[in-house]
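Missing here is one protein chain; the remaining ones are kept as they sit in the complex.
Here the chain labels run A, B and C in written order, and each chain numbers its own residues starting at 1.
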Amino acid sequence: MDVAEGPSSSSVVSEQTIEAGHTLLLKMPTGDVRPHKIEKDTTVNLGKFGSFHANHLIGQPYGLTYDIVDKSLKVVPPRPIQEVEDTEATNELINDGEFVQPLTSEEIEELKKQGLPADEIVKRQIEQHANYQLKTEYSKEKYKKRKVAKYSKGFSTVIPALYNVCEYWFNKDATRLRDIRPDALSQILNLASIRPGGRYLCVDDASGIVVTGILQRLAGEGRLITICDIESPPAYPCMVQMNFPKEHTAVISSLNWATADEDYTPIVASSEPPTGKFKSEGQKSRLNKRKVASDMLMRHREELFAGEFDGLVIASQYDPWSILERLYPYLGGSASIVVHSPQVQILSDLHAKLRDLPGYLGPSLTEGFLRRYQVLPGRTHPTMNTSGTGGFILHAIKVYDDPNASSVMAHRQKAKKAKLEAEANANAAPATSSAEPERPVSDETLAETTQPIESSDAAMES
Amino acid sequence: MDVAEGPSSSSVVSEQTIEAGHTLLLKMPTGDVRPHKIEKDTTVNLGKFGSFHANHLIGQPYGLTYDIVDKSLKVVPPRPIQEVEDTEATNELINDGEFVQPLTSEEIEELKKQGLPADEIVKRQIEQHANYQLKTEYSKEKYKKRKVAKYSKGFSTVIPALYNVCEYWFNKDATRLRDIRPDALSQILNLASIRPGGRYLCVDDASGIVVTGILQRLAGEGRLITICDIESPPAYPCMVQMNFPKEHTAVISSLNWATADEDYTPIVASSEPPTGKFKSEGQKSRLNKRKVASDMLMRHREELFAGEFDGLVIASQYDPWSILERLYPYLGGSASIVVHSPQVQILSDLHAKLRDLPGYLGPSLTEGFLRRYQVLPGRTHPTMNTSGTGGFILHAIKVYDDPNASSVMAHRQKAKKAKLEAEANANAAPATSSAEPERPVSDETLAETTQPIESSDAAMES
Amino acid sequence: MWSTAREIADGDLVIIWFTRDALQPLHITAGKELNTRFGVYRHSDLVGVPYGSKVGSRNGKGFIHVLRPTPELWTLALPHRTQILYLADIAFVTSWLDIKPGSRVIEAGTGSGSFSHSTARTIGPTGHLWSYEFHEARASKAREEFTRHGMDGIVTLNHRNVCKDGFTVEDTVDAVFLDLPAPWEAVQHAKKALRKDRTTRICCFSPCMEQVMRTVSALNDAGFTDITMFETLLRPQQVDVLPAPPSVAGAAAQLKRAEARREEKRLRQIAQAQRAKRKRDDGDGDGGAEDGGAKGGKRARTEDAEDSGAADTPLAGTPAPAADAAPSAPAEERKISVSKAFPEVRGHTSYLTFAVLLPPAVYAAAQGAAEAQSSAASGAATPQADAAA
Partner (left out) sequence: MWSTAREIADGDLVIIWFTRDALQPLHITAGKELNTRFGVYRHSDLVGVPYGSKVGSRNGKGFIHVLRPTPELWTLALPHRTQILYLADIAFVTSWLDIKPGSRVIEAGTGSGSFSHSTARTIGPTGHLWSYEFHEARASKAREEFTRHGMDGIVTLNHRNVCKDGFTVEDTVDAVFLDLPAPWEAVQHAKKALRKDRTTRICCFSPCMEQVMRTVSALNDAGFTDITMFETLLRPQQVDVLPAPPSVAGAAAQLKRAEARREEKRLRQIAQAQRAKRKRDDGDGDGGAEDGGAKGGKRARTEDAEDSGAADTPLAGTPAPAADAAPSAPAEERKISVSKAFPEVRGHTSYLTFAVLLPPAVYAAAQGAAEAQSSAASGAATPQADAAA
């Protein structure tokens, strides 16, 4: 046992505790997720799902499920999946359309007003239902679940993990995220090799989901400079639900396309009093603040222009090539360049451009595939509806070209040419001008290191 | 029992019988498929898988598996899948790379020369194999299967079904099929609503796979005119493996982009002898043949120009819009237009164009998804490698526009506008010029007919 | 099955296309009227109109397209009695089962009839489809539809629970398609119904993986071979025509112009403030009362402006000319068509489990033939008949 490495990090626990001022994601029994900023001594109203006093939630860990009982909260323990027994019943004898709700909506409203729990309402409905016993157990289970969800009063709090926040925004409005699905976001962060302590550039017109991801992966160590198209630093709304501590957001600074332009000099008002002497304390404070701001702007510019950043991530409405032209010089050698776009056309045009440039190594373009499954016993299948797209990702590596280095193939062709010219005075074909280095010819040693050997424990059994 | 409808169709049986002159697809134990034109009194040489006398195969039904024994064929009966018993063994103690072939390739060659059957060779190998008992049953099964395939002498004949022929060509060279995968082909044929007796136009630069599909679905009833870019009718190589009877191929005729042009008059040599009298029998026969050919060309042109075709299928390297411009006039009302392309860019450009034209109803663009699974007991999973693309399909319906008919929305807006203008003298917004008819507003009756009700027998259980 | 005439006739089934998401089958019955929120139409006005026509409503409000039915349009427009089968699955099953003109096919259950219509179209008048439905009301509805659609010669519909009672034909069909909750219960029955003189095929359509596993096992036990499983789906694409993405140079130019304008404004304010101050210093006190409360606000702003008075000396040089953005402007006018999959698409319909039945009868015949050929052709070793497992 590595006892030395036992748990001790209370800070990580507090990250999972709800505090006043946090923006929570509350998941309704129907699966809908709603944001709510929780403030002390207020009432949280969830409409038909009930209302409760906010203080009940403050200090609670994230991730629990509650029933609302008389404006206060009752923690619901986790429930295991019930095995559904398959009976001999089929739906053979049930007529379509007959299996309808036997209580009127007025009757149900009345029961709800009486404070009857959801499963009790469903039970009553079922009692009224002539055909219920004829349905198969699977159908019954499905019916019950749907109905219970419909009449439940309660909710769960969603843990502010990056995955959950991204999923919430994606489901709410994928367009605002420029179609960055959780799987795409995770690929972006890994491809850009974001690590605590790294220094990154980012252009995020995707509501800040990429910025949020980078900040989480920096956790207060390292640097992030974003470039935006407005004067003041943008809001990045996705960050809100993460409830980041201040140290985590302190690593980010923003420039815009004007202030990020080396050839442009921002108009910065002087912070010296025109007369050489401060006229008032107010003037002094104003001018000092101005000095801090303009000094900071100049420092950020200098920092950007000094370059050597470890990576660049682009998820922008602007032509990605126009962005690369501007920011490429500030990347260090071997830096990762990751560009996301909802549409393949934008990135195939970019890919076609980059692969002819020696400063971009190995550009690759991929589309993600994500599929979720229902894994109830006896009923395993992918979800019937799914997200159609999480966008496309282009990845390349910044390299320093050496125009004097020439490929083996060119040499071989040169050698061949020379030989041919020597043998006969024929015209040899010009060397290929392919930007892509030639494919390796068969070579035992290399092949061994590059071909995956299929013998994993798990895969071998399959 | 509908005894009246019992089996009687010997013609269908003969379709499944191998005849001299047929081009067969032979499947090797390794899974490779090879074409072979079978001729009487020849020897079929399958290389390391053996050779046999062709006459053994003539008259046999398609779809069987044979072992080759002394140049003759032994039918192998179907084998059920063996349940693999999972033992306690794991691969924990087997070192990577150790599990190698214990017989040298020379020894194996010797055993093969001795005519030892494949499973016998594998058995000997296993006996020599120190670690074999340590491997799990799954690993052993996998190993045995691979080895047996390697040393088997034999093959199966592939039934010349459209699916099999398309799969063979697709696996061989998807580019020649313009990426038309079997699923895409089946969608094309259904979307074009190909039925016996129908009349269709087709532009097939995909080695004739679409033409082959249409011919199979016509089965000798109906008509198919193809337009090609060469002078004489194209070969359509995919047709070869179908071994179509003559009646099935009689329904096809070909024009080219010049002869299919109404404004162009092909230069047709006269079939009258210049002197008014035939100089010889040879001349007479030549000129008659020429007359038949030119009459036929004229008939095909007239047939095309008379129009009223039931559908048009395009799988071509040419700009699909330039094709539609030419052939659209020859389609009947409600005809299906189906365009396949390997690249989405081509079809999204076309889609953008068509949806602004009132003669094309409901253009839709789809990409197919196909996934095959291994379904061995205890080892169910999708294949580890799969085809990346089967191309994109655009579908639209030809309609006759009526420029005088106006949409409900336009009316509503006109009415609203009139009202607004009456109320105040304000400028109303112009009516939207969207080419797409407006979405229906909520309407109970319509909603019922258009919303799928999820209550199928199979799906309900899930 | 449906009319192949150019024009619509009384009694025809047509498909009315209101919008992409609103279609409706309609039996033309002279005398009747179609009253929708897309307008009012007399059936008799549609008679004689060519299929595929756009027709304006009688009151001039709205229009419809009147289409010739196809199994695909019918599926989009039909009154769904069960979850329908979709194009991708139907097309793929048709292909793998080698269903073609003349084929004899079984389907169970009939459901909403999507597969029935598509199969009837493909097999044509020389083929036959036996369709089984265990739900009585659905069976009656389907029977009625098949008759109306002129499919009686092609389709035989049976109200029957095939898992319990088996099929109504034996040694007859080329292919079986099972869309049942427990297809494994029908596998042995299917084997009986398949013809024994040739290779035949089966497909079981099941949404859940557990159903697939039981089906695979049942197929294997019943002697089916080449057992394999597929999933097929369509991913519809949305096409947008958009301006080509703008260059950030344009954004930069705009920001610079804004900054320059702000700076100009500030300088103007300082100049004004200084003039005003000079005026005040010159003892011009009248109007003081007029300015009143407004003055305080103004003074604050003026102070701000004054503070920045020394900004006449920016850190260096002059703002870049706004012309910076000019080169990219024409490019930004260009429109491009871009596409992506729709945000929500169908993620699953069902697993399609396929298998082949190679009946012993064929083996016996094949072996006999091979034997005969062998002795005739080469007199070589007689192929031995391995006893079928």
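Simple rule for what comes next: a contact is a pair of C-beta atoms (placed from the backbone, for glycine too) under 8 Å apart; a residue touches a chain by one contact, two chains touch by 3 or more.
Source: prediction; values computed, not measured.
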| item | value |
| --- | --- |
| Touch criterion as defined above, residue of A:His22, A:Lys153, A:Arg217 or A:Arg326 at the omitted chain | A:Arg217 |
| Contact partner of the left-out chain, one of A:Thr23, A:Gln60 or A:Thr265 | A:Gln60 |
| Residue, one of B:Leu287, B:Val313 or B:Val399, that touches the chain absent here | B:Leu287 |
| Hidden partner interface residues of chain A, rising order | 1-2, 5-7, 9, 12-13, 16, 41, 53, 55-64, 66, 69-81, 159, 161-163, 182-183, 185-187, 189-191, 193-197, 216-219, 221, 308, 332-336, 344, 348-349, 351-352, 355, 358, 361-362, 364-373, 375, 377, 380, 382, 392, 397-402, 404-408, 411, 436-441, 443, 446, 448-462 |
| Touch list for chain B against the chain that is not drawn | 90-92, 95-96, 136, 174, 179, 227, 229-231, 256-261, 263-270, 272-274, 282-283, 286-287, 290, 298, 317-320, 322-323, 326, 342-346, 371-372, 378-389, 391 |
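In this text, only the chains that are shown with their structure count from here on.
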| item | value |
| --- | --- |
| Chain A-chain C separation of Cα centroids, rounded to whole Å | 28 |
| Between chain C and chain B, distance of the C-alpha-averaged centres to the nearest whole Å | 20 |
| Set of chain B residues in contact with two or more other chains | 344, 348, 453, 455, 457, 460-462 |
| Junction residues of chain C, two or more chains touched | 81-82, 134-135, 181, 207-209, 235-236, 337-339, 341, 351 |
